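Structure first, then comments.
All protein chains of the complex are present and in place, except for one that has been dropped.
Letters are used for the chains, namely A and B, taken in the order the chains are written, and counting of residues starts over at 1 for each.
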């Protein structure tokens, strides 16, 4: 073995990648610093600490009388309404999403522009603010949970159809070919091969979307589209911190329960 | 068919009745009718000519956007993006440290990880706009409330993804560093960090995409950003201006989504 050990050579540098890395780093830092400019942190209300304390104390001393009083305006009724909005909204969007998903899925034997245009439409639907949609439906059908249902039903299509189309893209085409080989029509392929293979993914994605919808449904009330959001914003405006506390607790428990149940079902599906 | 008894074929057995499938069907159908009842969202309500006409009319007006309004929207659009950036940066920074504290392959103390995870799971349940409404009540109307809401929301998004990524890393290097006699911070720096840093950046970009979307509507409830104009224009029924704002929002969101998802792809290569 040679004992003449060489000196460590300097690290070889790739100037191109290095320059790019530096540029990205500098650009990120500049953007972050720029974002701080014009943010008036001194504009925070002097009472901020006090109110935050009041809300936290409200969470620990919730207004139990609000949980159930049979008037239909209590926590349980409002949470139930929220769940119903989410359920129906997801149901509607799942039905609408299917044809959209087949449109947007980038599968073989398809012109490139077909799936591209589908994906673009879905991207636009996704980006159309849910709240604005809710307000449009409020103008149409009046304030209340129906507007929330329709807003949720249409808005969710953007995300759900995207997930569906990805599931379609990931399908094995072997089963399709078996049906084709047996002389099946396009419709036969969908009924005997695509749908059975797709079902678990569709259910799983819909359940996942239901989780998200429950969260969305609980904010739709902020603009008057039904559900628990409305009493919350009222309680915040009237500074009823104990009521804010119980509503927050209610939302947290509802969301955790739904997440837990849908997670359990999804696990069983696999 | 052959009469050979050796090849006697048995009859098709009855399909097994699966009780659970029936239960699911009942839950689904029952849930559907219960929900329709509770929300009064009959399809007839929507298709009522008066209602549907109203809806299409708004939509048609939105499709004729008031282009001159675009210039007015720019300053608040910039504020929106600033809010999204700040919310992402602050929330991700906290999430980074927090994730290390709740990853069971880094912190072995189950009591610590358990309590911290419980807190995280509660924070994660609160939707973005709700956080916005709360922070508006706490710190007052303005973009600061929005930044705070987005920070908390980002924290929830990033922490979940990131700690799960930490827990799936190759434990070998951690063991090797332990055997070398490294302390906890050195183990994190040399064995954990190189394995997870690209994931972290990718999750931050993902959170940024969500935040840009969220920040555009936060203004509606007074938490800063372009959403304020949504509220103002809708209130005075000038849907052409609302349409303009929505177009601006969609362009920004789609653009940032595209750039961010492309960078995430490049990163994960």
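Everything below uses one rule, namely that contacts are C-beta pairs under 8 Å (C-beta built on N, C-alpha and C of every residue); 3 or more make two chains touch, one makes a residue touch a chain.
Following the convention adopted for this analysis, contacts and distances are computed from a predicted model.
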item: Undepicted complex member, UniProt protein name, chosen from "Asp23/Gls24 family envelope stress response protein", "ABC-2 type transporter transmembrane domain-containing protein", "Phosphonate transport system ATP-binding protein" or "Carbohydrate kinase PfkB domain-containing protein"; value: "Phosphonate transport system ATP-binding protein"
item: Hidden partner chain, touching residue among B:58, B:191 or B:256; value: B:191
item: Residue among B:71, B:97 or B:179 that touches the chain left out of view; value: B:179
item: Residue numbers in subunit A that touch the chain omitted from display; value: 1, 5-9, 11-12
item: In subunit B, positions touching the absent partner; value: 170, 172-173, 175-183, 185-186, 189-191, 194-195, 198
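We take it that only the chains that are shown with their structure count from here on.
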item: Intercentroid distance (Cα basis), subunit B paired with subunit A, Å; value: 5
item: Interfacial residue positions of subunit A with respect to subunit B in the complex; value: 31-32, 34-36, 38-41, 43-45, 48, 51-52, 55, 80-81, 84-85, 87-88, 91, 123-124, 127-132, 135-137, 139-141, 144-146, 148-150, 215-216, 218-219, 222-223, 226, 229, 232-233, 236-237, 244, 248, 251-252, 255-256, 259
item: Residues of subunit B that touch subunit A when the two form their complex; value: 31-32, 34-36, 38-42, 45-46, 48, 51-52, 54-55, 58-59, 79, 81-83, 85-86, 89, 121-122, 125-130, 133-134, 136-140, 142-144, 147, 213, 216-217, 220-221, 227, 230, 234, 242, 246, 249-250, 253-254, 257
